[in-house]
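Shown here: the complex without one of its protein chains, the others still in place.
Right after this comes chain A.
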């Protein structure tokens, strides 16, 4: 596969469907959505699709750890054009949870502009509705989600209205964890 393939076949409609899944995921933290469209070696389909849907030349992107590969870099340069930057300058960051440590490197916004914060796209080996309990806006009672850890998300929640937002990807599935979600080990 070369870097010219792996984009949306029908960009407007494919991006619309992918965004709708991401919107549902962010609005209903912990729910698992399925997306399709993006393909690049070394990256899950969901992460590639999220990048195609949300990032472009105006969104500095940080590739953490093993994701700063030539394959991924060339694919991003052709399909997205996002400038690749250091963690502190990133609007979007991509990596496994271990790659992204320490997550305190990423932008949490300013008190007057809390929206100017990073969104982390976290590649995970397992994504299921098991594990820590989530409560908060978008969740009727509670839901469980397999998270890489809970302490970092609890610390992030304590910063509200500041904080980063997280999209967890695994294969063609994704879930989101906005800064408002309260995470508890049970």
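Quick note on the criterion: a contact is a pair of C-beta atoms (placed from the backbone, for glycine too) under 8 Å apart; a residue touches a chain by one contact, two chains touch by 3 or more; residues count from 1.
In the analysis below, contacts and distances are computed from a predicted model.
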Chain not displayed: protein name in its UniProt record ("Alpha-D-ribose 1-methylphosphonate 5-phosphate C-P lyase", "Biotin-dependent carboxyltransferase family protein", "Aspartyl/glutamyl-tRNA(Asn/Gln) amidotransferase subunit C" or "Na(+)/H(+) antiporter subunit B"): "Alpha-D-ribose 1-methylphosphonate 5-phosphate C-P lyase"
Sole residue of A:23, A:77, A:125 or A:155 that reaches the chain not shown, by the stated touch rule: A:23
Which residue of A:119, A:146 or A:169 touches the chain not shown here: A:119
Interface with the unshown chain - residue positions in chain A: 11-13, 15-17, 19-20, 22-24, 26-28, 53-56, 58-59, 111-115, 117, 119, 137-140, 160-161, 165, 178-180
